[in-house]
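Left out: one protein chain. Kept in place: all the others.
Up next, chain A:
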Amino acid sequence: MRRPRRRGVVTPLVAHSQEMDKERSPAQSSSRSAATISLTRTERTIIVSLWSKISTQVDVIGTKTLERLFSCYPQAKTYFPHFDLHTGSAQLRAHGSRVLAAVGDAEKSIDNVTSALSKLSELHAYVLRVDPVNFKFLSHCLLVTLASHFPADFTADAHAAWDKFLSIVSGVLTEKYR
């Protein structure tokens, strides 16, 4: 049973992570490699190139991705009881931008996504505890949104590269769950 979250209350991450580290063996506490998936040079080029276009529309793409997520997979809404999730909501737009900004951070450090997203990884593991299945749903919705915004660029190779990249990001965000 998930502990109910109170709006606006976020438990300090440091205290949590120290507590969790005590439960792990020393070998586990030290930095672990994230996903075993690695990107080829071609895939990196594709990802970086499409990101340069995405970065000019981060707000729209972030918002549309979340709208799709909440329409197609309503169970994802359970993590946002404190949000107004109606179309046009300012909170939806702000959160969509935040999600895309994190994807951007991962893209900037594409060779070390683990390090770039380590704070977010802790947030998801110790505070938010989003069930991992939702990352697949979110990734799907982002890929569909990218396809609709960049039809000419979203070739099968681009689709494959981005699916792989988002798998890596999702892997990093869930790697500290257990």
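Keep this in mind: a residue touches a chain if its C-beta (ideal position, glycine included) is under 8 Å from a C-beta of that chain, and two chains touch if they have at least 3 such contacts; residues count from 1.
Here is the rule we use: contacts and distances are computed from a predicted model.
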Query raised in the report: UniProt names the one chain left off this complex as which of "DNA primase", "Armadillo repeat-containing protein 8", "ER membrane protein complex subunit 1" or "Globin domain-containing protein"?
Result: "Globin domain-containing protein"
Report task. Identify the residue among A:Leu39, A:Ala102, A:Val127 or A:Val144 that touches the chain left out of the display. Result -> A:Val144
Query raised in the report: Which residue from A:Arg68, A:His124 or A:Lys176 sits in contact with the chain not drawn here?
Result: A:Arg68
Query - Those residues of chain A which, in the complete complex, touch the missing chain - result: 64, 67-68, 70-73, 87, 140-141, 143-145, 147-149, 151, 154, 156-157, 159-160, 163
